[in-house]
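For this view, one protein chain was removed and the others were kept in their places.
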Amino acid sequence: MSRIPSYPDVESREEVLAPPGRLRSVPGMIRRNPLLAVGAAMCLAIFLVAVLAPLIATYPEDAGSAVHPLQTLEPPSAQHYFGTDQVGRDVFSRVVYGARISPLIAVLVLAISVLIGVPLGIAAGYFGGWIDEVISRVTDVFLAFPALLLALAFAAVMEPSITNTVIAISVTWWPWYTRIVRGQAASVTGRPFVESAKATGVPHRRILLRHVLPNSITPIIVQVSLDVGGVILTASALSFLGLGAQDPTPDWGLMVSQGQAFFTTQWWLVTFPGAAIFLTAVAFNLLGDGLRDVLDPRRVLTTR
Amino acid sequence: MSAVVAFEAPLLEVEDLVVEFGPVRAVDGVSFRLPAGPYGLALVGESGSGKTTIARALMRLVPAASGAIRLDGRDVAGVASGRALRSYRRDVQIVFQDPTTALDPRARIGPTIAEPLRAHRIVPREDVDSRIASLLAEVGLEPDMAGRYPHQLSGGQRQRVAIARALSVEPRVLVLDEPTSALDVTVQARILELIAELRRERGLAYVLISHNLAVVEQLCEETAVLYLGRIVEHGPTEQILARPAHPYTLALRSAVPEIDLAARRSRIVLPGTVPDPANPPPACPFHPRCPYAIDRCRTEVPELRAIDGRTVACHRAEEILAGEAQPPPHPASSSSRDDRDG
Partner (left out) sequence: MTGTTTGAKLSLHDLRIAFGPRRVVDLDRLELGSGEILGLAGESGSGKSITALAVLGLASTLGAKVEGSVRLDGEELVGAPESRLRELRGSRVSMIFQSPVSSLDPLLEVGELFERTLRLHGVRKREASERASDAFREVLLSPDLLRRYPHELSGGQAQRIAIAMSLALRSEVLLADEPTSALDVTVQAEILDLLRRVREERGMSILFISHDLAVIAELCDRVAVMQLGRIVEEGPTARVLGEPEDDYTKRLVAAVPKIGAQV
């Protein structure tokens, strides 16, 4: 067969698509996606704060059970950047250590939700039929409840603790992923390359793992990053209501709850932990938005 | 001395295949035979003809409501699983129309080609790579393609990969569903050459589904023309294209644009559109649009009968072949008038 040069296929709109999920050079990516860059930077900062907490916090022992009755409710100063709380603990150190708690809860909740929700969704989307019916109905039941209320209900019947917070939120979180993945999986299952595999006699197990899963996972990646903020807010709400972390744990939600009685006069008790919650949620939202833009296979590039 | 007629069982035989989607009969009693290769059988038709559904039924991707699909005499139409199905799945492979969606965008070419190989354990694990390389070479691709992703290949190259994948299990029957429709003209020509070459070298037997009569002529000895789920004309390709006996084949043939001015012919423009398969016309499915329809066409179903070396389902086939068919003075079908939409 003689070698005939092939022409580059470009130019028509469909052709100039970004290939799915291919990561290019990082600097180029950052230039094109400022959202992603900012979000990623913020998340990195939070991660570093959490990891380096013992080094950053000025009074690490205040994140634990230390109390200082002589320096209660002091305003922000050079010794206590964020002031002290009602039992004299340094708010700054507690906020810094709090960076270990909220993100950890989020990671655990999301990991559990993904491990439950994604396989169920893929099974429902791929097999269809009664498997889909059963899974979808169960999912629908859970989705009928507002997540926060459901989490509250679970938390209320269990002893308040971080572990139970994780469990309560996970129970309400997984159905969303099932629904998202189910749609993707169903769509992928209909595509010729999956039909081809089926028609060739490739076993289901392999089709699911090698073809359906990798092609359905992208929306989940985006959703997970967007959800980190949501989980943190939900966990904070539970702590705020007394159903989550307990004193002396430096959980931000708990700190806001404890500080609200003093809000009008000692504003720093509520403001700094509250700002931490807010900034963390924003950071992960930006990251999620940025990731979605990058991973969307329908994105049209102007250069190749 | 009594004459003994040697009957050679066909490789693939489809008998009275019916495929239904709920109330809609997409395939309405189709029969054909594919002998051992090298041989090409074309299924020609337009939207609603059922040709794609037949391909999917052959691949056992959709169930048959009734009828038989026999490979080497063994019927798989009713088989849902098990060894018989697995072995059939190895022997019959498909190449889809759109190479872009026929390949997993997240898998490299090598594993894509090797997947059927692995699924059927054709070769021992250590030989898989060399088999991939030889398959790539056979379809005219460089061995280093194995490490690439589909988006890094052109349309023609992707189609070659799809062909390589289909051939990896040494199938006995290949189903080609519009293998070149999604490709540029020069690329098309090369893929057709490739198929012709593979046919020679491997003695392939294939069912080619196409709406392009020129492609069909190039690759297939036998052609079946489909309309609304039924075969309306069936026979040697040359005969059918040169002297169509069915009005639809005639219209189809005349509608094909010719680049060669000398070959220009007058166009038969068919009124109306293909009817909804959920609501097929009575008796002859083509009669509402047929320029030659007479009363009989509305009341009596034309059966496939043998005329002049092929089979046709038309009451007026003899007249059409003789070139003597005239449109009736008062058209039998009034149904096309009120809904004069194109």
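Going in written order, the chains are labelled A and B, and every chain counts its residues from 1.
Please note the rule applied: contacts are C-beta pairs under 8 Å (C-beta built on N, C-alpha and C of every residue); 3 or more make two chains touch, one makes a residue touch a chain.
Bear in mind the structure is a predicted one, so any value in this text is a computation, not a measurement.
**Q** Who touches the missing chain here, B:52, B:157 or B:188?
**A** Considering the complete complex, B:188 is the one touching the chain left out.
**Q** Of the residues listed, B:46, B:129 or B:319, which one is in contact with the missing chain?
**A** The missing chain is touched by B:46.
**Q** So one chain is hidden, and I want to know which residue out of B:140, B:155, B:229 or B:285 touches that hidden chain in the complete assembly.
**A** In the complete complex, the chain left out is touched by residue B:155.
**Q** Specify the residue from the set B:31, B:152 or B:218 that touches the hidden chain.
**A** Going through B:31, B:152 or B:218 one by one, B:218 is the residue touching the chain not shown.
**Q** Tell me, which residues in chain B touch the chain that this view leaves out?
**A** 46-47, 155, 184-189, 192, 196, 211-215, 217-218, 241, 251-261, 263, 267, 269-270, 273-274, 338-342
Just so it is clear, only the chains that are shown with their structure count from here on.
**Q** Report the inter-centroid distance (CA atoms only) between chain A and chain B in whole Å.
**A** Between these chains, centre-to-centre, one finds 50 Å.
**Q** Quick one: in the complex, what on chain A touches chain B?
**A** 1, 4, 6-9, 17, 19-22, 191-193, 195-203, 206, 210-211, 214-215, 297
**Q** Which part of chain B faces chain A closely enough to touch in the complex?
**A** Touching chain A from chain B are residues 59-61, 85-86, 89-90, 93-94, 96, 98, 101-107, 111, 115-116, 119-120, 140, 149, 151-152, 154-157, 162, 165, 169, 186, 190, 193-194, 197.
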